[in-house]
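A short worksheet on the structure shown next.
With one protein chain withheld, the remaining protein chains of the complex are depicted in position.
What follows is chain A.
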Amino acid sequence: MSRPEDILPPDLFYNDNESRKYTKSSRIRNIQASMTSRALELLDLKSPSFILDLGCGSGLSGEMLSEVEHEDGGPHTWIGMDISPSMLDVALQREVEGDLFLADIGQGVPFRPGTFDAAISISAIQWLCNAESSDVSPEGRLRRFFEGLYASLRRGGRAVCQFYPKNDVQRSMISGAAIKAGFGAGILEDDPGTKSSKLYLVLTVGGGGLPGDITGVVNGMDDVSVLDARRKATEINNARGPPRKGDKAWILNKKEQMAKKGKVVKASSRYTGRKRRIAF
């Protein structure tokens, strides 16, 4: 199936016709509703909160934030940002309760530091991996977005972004950008390996109110297993260890350093750094 991200920029792709179709389709509404409730579960909000909805579109996800029951800690007040005027127009007609902004999240998040208790984003941030003009880059857009988001969340706040990466490169580009901005980040994958698999980027600011690390977000949830890629990476690093003085890696490193300084260095060969046979 073709990806809308590959066809047109978001503000042009979601024109009047496409926005209306998107909002009316019961299939899309169902998927959006289930993803929003999953995101709310991950945010674990206990009292009425101030939430930012990134790429709110026609307010399908925002609507659910306003509808959270009092017993479940709601209803929440939200602000939505979207780049498509047509989508926002549909949101206006549907009379959603949140405040709407016509803005490009790749240009940053224009709020005071510590404004929001939480942020939510449903099927939006993969659009940041496309640069529509030559003066912006996907990396730059992602950086501005995550830095702005990080600042606008209060300490202990959380953000959950459901997204559809095109491939593993995009997936690691997005999560890498979030980590660089200072977030504690983890990815939750629902129904992995199936056609309907869904990825949630879970972000915490200043620990996210958790006693441990990011894996604490899914504590107490059923059917979730934790795969810690960090532990594997550190183990591999430890097994190799730093090069010891005198071994081949150390010698090659030194030679490279000296060559960079402009010194004359003997060429390396397969004999470099080998032990000599004990001579009689």
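FYI, contacts are C-beta pairs under 8 Å (C-beta built on N, C-alpha and C of every residue); 3 or more make two chains touch, one makes a residue touch a chain; residues count from 1.
Here is the rule we use: contacts and distances are computed from a predicted model.
Going by its UniProt record, the hidden chain of the complex is named "Multifunctional methyltransferase subunit trm112" among "Ribosomal RNA-processing protein 41", "Exosome component 7", "Rabenosyn-5" or "Multifunctional methyltransferase subunit trm112". Touch with the chain that is not drawn comes from one residue among A:Ser49, A:Ser121 or A:Ser175, which is A:Ser49. Although one chain is not drawn, the whole complex shows that of A:Leu102, A:Ile179, A:Leu227 or A:Met258 it is A:Leu102 that touches it. When the full complex is taken into account, the listed residue touching the unshown chain is A:Val136, out of A:Leu8, A:Ile31, A:Val136 or A:Ile251. Only one residue from A:Leu88, A:Cys129, A:Ile174 or A:Ile214 touches the chain missing from this view: A:Leu88.
Counting over the whole complex, chain A has residues 47-50, 75, 77, 79, 81, 83, 88, 92, 97, 99-104, 107-108, 110-112, 114-115, 117, 133, 135-136, 144, 154 touching the chain that is not drawn.
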